[in-house]
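Just one protein chain is left out here, and the rest sit where they should.
Each chain gets a letter, A, B and C, in the order it is written, and its residues are counted from 1.
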Amino acid sequence: MPTTRADQHRFRLPTLTGALRLLPWLVVGLLIFAAIAAPLIAPYDPIKNVGSPMLAPFSPGHPFGTDGFGRDQFSRILHGLGPMMFVSVGAVALAVAVGGAVGLISGVMGGWLDWMIMRAVDILMSFPLILAAILVLVALGASTFNLMLAVAISQIPIFARLTRALAAGEVVRDYVMAARASGFGMLHVMVSEVAPNILRPLLVQATSVVAVAALTAAALSYLGMGARPPEPDLGYMVKEGQELIFIAPEQTILPGLVIAIFVLAISFCGDQLNEREGG
Amino acid sequence: MSAPLLSVRGLTAELGSGAQRVTALRAVDFDVRRGEITAIVGESGSGKSTAAMALARLNEGPQGAFSGEVRFDGMDVLSLNSRALRSLRGQGIAMVFQDAAAALNPCETIGDQIAEAMVVHKARDWRAARAHAIELLGEVGMPEPARRAGLYPHEMSGGQRQRAMIALGLACDPALLIADEPTTALDVTVQGQILALLKSIVARRDMGLILITHDLGVVAALADQVLVMYAGRIVEAAPVAEFFDAPHHPYSGDMITAASVALDAGGRLATIPGRPPHSGDVGESCAYAPRCARASNQCRAALPSLEPHGTRRRACFHPLDDA
Amino acid sequence: MTGPLVQIENLTVRYPLGGGLGARGVLGLAPTNLEVQRGELLAIVGESGSGKTTLGRAMLRLIPAEGAIHFDGTEIIGLGRRELAQMRSRMQMIFQDPYSSLNPQKTVGRTLSEVLAHVGIPRAERRARAEELLSQVGLGADAYPRLPRAFSGGQRQRIAIARALATGPDLVVADEPVSALDVSVQAQVVNLLLDLKAERGLTMVFISHDLGLVSAIADRIGVMYFGRLVEIGPAARLSRSPAHPYTALLNDSMPPPSVAAARATLEAAAQTGAVELPSLMDPPRGCPFAPRCGHASASCRETPPALHPHPAGGLVACHHPLNTD
Partner (left out) sequence: MGGEVFRRLIFLPVTLFFVATLVFLALRALPGSSIELLGSQFTTAGLKEQLIADLGLDKSIWEQYGIFLGELVRFDLGRSFLTGKDVSSMVGETLPVTIELAVASLVVMTIAGIGMGLLAGAFPGTLADGLLRTVSVLLFSLPWFWFGIVLIIVFVLWLGWFPAFGRLPSSVDYEAVTNFVLIDAIILGRFDLVVPWLKHVTLPALTVGLTTSGVLMRLTRVGVIETAKTDYIRTARMKGVPGPRVFFRHILRNVALGILTVIGVQFGAMLGGSVIAEVVFGYPGIGRMTVDAVLNRDYAVAQGGAIVIAAFYVLINLATDLSYRWADPRLRRGGR
């Protein structure tokens, strides 16, 4: 009988019990460490043929084997982590900053300014996310930095809308009215009253969106719009490997798995923050 | 005198989980008879709503457990199985909630919501049930009941929603109606109409009514019996006229004085110092002692029990009739 | 300076309907004239939707309004942003819901010292001044470093009162300051307001739905219905011999805590039908109370009555006022 259980608030079993809840944080930490230390711990140059045979199997010398050009796959994956994190975290940071500022102004000021900003956001959001990013990359040219910009731009309207909704929810609360009654101006209301109250939910949301950004960036790389070869780029490595699936499926599985692990860990972290925020 | 419709003995409720678990209700005893209006009055956290919900076991679950005895029409409510409990809800005991806007399903017409109770309990077909729903809406004074039966809750005013809520409660001819702050969310000019409606229904249908309220004016207007709750316990129980004439518990007295809202010689309103305790926030002494002008060391050391005294019961070491 | 502290002329508030640009508006406050005398306690009473909160907020120019408001001789509707900011410190507001009117992220001390800083109190004096304010509203200095969530509803309302007093205002508009509080705490907060008003010689506008409460504490009472001021006059007169049928209905609607009187009230309420407020979208041509009124005539349904003097004192907007003898 489903309902009797649904409407009585049962004790909640956490998704990952106890120590398991720490796991995603550890994974993210480990990956960040690996990305920073890549030049030190990577055994080979990620770009050069290391003199080994092409598509060498896993071995102590090449833990993940070599790719179709005889490059060390382990070193390439290590070096691919940095750009992935730069793109996803950078894009979200940029989108939170720009979208957050626009949304805050829109939500606090209200009136015609709010109306104009939100219609502009509507138009930007009438593109499918990935198409918007593709267009930006077409206009700017493919590179890791532009990839970050493209993903950021595709996320800005989302954060603008979210921040506006949060800010509009706070603005109607009496403490904002009280601040205005005390003679404070709109700038004080935005920065000192509203912003601190929406920061936490915004940052929690941002954590989850890092996962979306990483997926979008990887997809764009896969389409060949990220870093230029031979720079190591996990999304593009999946693409290159895809052509070899008949002879060496691990070439495409491994880099994709690394992306998936990163996104998964971030998602679980965001999930935990969300749960705490929700009470 | 006939046997009471509802008889509650030693009802105790534990709410919340883990460290937040509190005793929201302690050893509550009272009876309700047909045709009689019993008001349970108290401030927030006094346990009055918990008591009301407990009678139909609505707040039962991992976050709420009850002990004691609730006898309704000969049934032991606390030990009913889920099937019998469903049959009790609606048919035996019905409830009118404070916030009708939230308590009515926003996506279903008023008529259908009322009719559903009859379809479920009396296996009526929908057509007959809807026709009877319109009759009920007429009975609760809804203007143009046939048209309003087809409206959604958001299309009605607050007063009309509360009338619909009452009609919903009456759908299966319950013997006992529990009204939890039925007029608190309404404007004053509408409150009186709803209260008058409740009173006429109780008389006409010979039902029992338990009225949960914080408003002594509402109690004076409607109730036959008064139960005053404080910190999860009944501190005074009395017939309404005697209660207002001469309250025995100092808390009752202070509440009546405060409710009459008049300035004293110093140009100030009568107040009760301090603030009401949180539920479960009390130990084994009189919970009102910290705010009470008559409190002695005895009050701070021991718990006064609810003792019969003439037509009433009271839990106080220094009642007001003691001079 | 003499004369009323606040003089309001044709103050009107229109709320936009729907979103977007160029939307039509509904009348939240019909053109209203009102004077608030120095040092008085003027109560504004009405039910939900009566426009009492709108009037309170418009009076302090917290929402856009048309008309004129003379505050101590200065017209403030036409005032620029900077001049208005100067005037703000002289008029303050206390809100209904103390859970919403304090910024949950700011400590009590920060809330108070920001206001003190804004009115030019030097940094060195702010803490002492804030603690003094806290003690005036019955809280200890230990409240200073704590966040609002550490306090009960009644205590929060005391903090909100301290914030309103921090600017040293002449006028305080208190919008339902006690209706969110527990019954036994309400009187404590009302007494605090009365004490502070007396000590500081404040002028106070007390907005409430509770005619019984304001009859006890106010000098004058204004009654609002459907965005209009329908009656205003001395508190004692309004509660003893109301002139407007709506005031009479309000008076008779609240059961007092005495059995005989409360039952009589209930008898009277049972007689009145289930009539509701008119629609804002489609306001009636004549008197908005006419559909519920036992004294209504054809002229009530055609012509809206204007406020005019009542023989027993005060003003009433009714074609057939009560208690004229």
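Operating definition for what follows: a residue touches a chain if its C-beta (ideal position, glycine included) is under 8 Å from a C-beta of that chain, and two chains touch if they have at least 3 such contacts.
The structure displayed is predicted, hence computed values, not measured ones.
Enquirer: Can you work out which residue in B:106, B:266, B:283 or B:308 touches the chain that's missing from view?
Expert: Considering all chains, including the one not shown, the answer is B:106.
Enquirer: Where the complex has a chain not shown, which of B:87, B:157, B:200 or B:285 is the residue touching it?
Expert: Counting the whole complex, the residue in contact with the absent chain is B:87.
Enquirer: Just one of B:56, B:196 or B:306 touches the chain that is missing; which is it?
Expert: B:56
Enquirer: Hey, which subunit A residues sit against the chain that's not shown?
Expert: With respect to the unshown chain, the touching residues of subunit A are 1-7, 9-16, 119, 122-123, 126-131, 134-136, 138-141, 211, 215, 218-219, 222-224, 235, 238-239, 242, 245-246, 249, 252-253, 256-257, 259-260, 263-264, 266-268, 271.
Enquirer: In the full complex, which residues of subunit B touch the absent chain?
Expert: 56, 58, 82, 86-91, 94-95, 97, 99, 102-108, 116-117, 120-121, 152, 154-155, 168, 171-172
Going forward, only the chains that are shown with their structure count from here on.
Enquirer: From the C-alpha centre of subunit A to that of subunit C, how far is it in Å?
Expert: The answer is 50 Å.
Enquirer: Can you compute the centre-to-centre distance for subunit A and subunit B, using the mean CA position of each chain? Integer Å is fine.
Expert: 53
Enquirer: Cα centroid separation between subunit B and subunit C, in whole Å?
Expert: Centre separation, subunit B to subunit C: 32 Å.
Enquirer: Do you know which subunit A residues sit against two or more other chains?
Expert: Where subunit A is concerned, no single residue meets two or more other chains.
Enquirer: Among the residues of subunit B, pick out those that touch two or more other chains and give their numbers.
Expert: none
Enquirer: Help me check something: in the complex, which residues belonging to subunit B touch subunit C?
Expert: Subunit B residues touching subunit C: 43-44, 141-143, 157, 159-160, 163, 187-193, 195-197, 199-200, 214-222, 240-241, 244, 254-256, 258-263, 267-273, 275-276, 291.
Enquirer: Okay, in this complex, where on subunit C does subunit A touch?
Expert: So the residues of subunit C touching subunit A come out as 19-21, 57, 60, 62, 81, 84-86, 88-89, 91-93, 95-97, 100-106, 114-115, 118-119, 160, 163-164, 166-167.
Enquirer: Enumerate the contact residues on subunit C facing subunit B in the complex.
Expert: Those residues of subunit C that touch subunit B are 47-48, 152, 154, 182-188, 190-191, 194-195, 198, 209, 211-213, 215-217, 249-250, 252-259, 261-263, 265-270, 272-274, 276-277.
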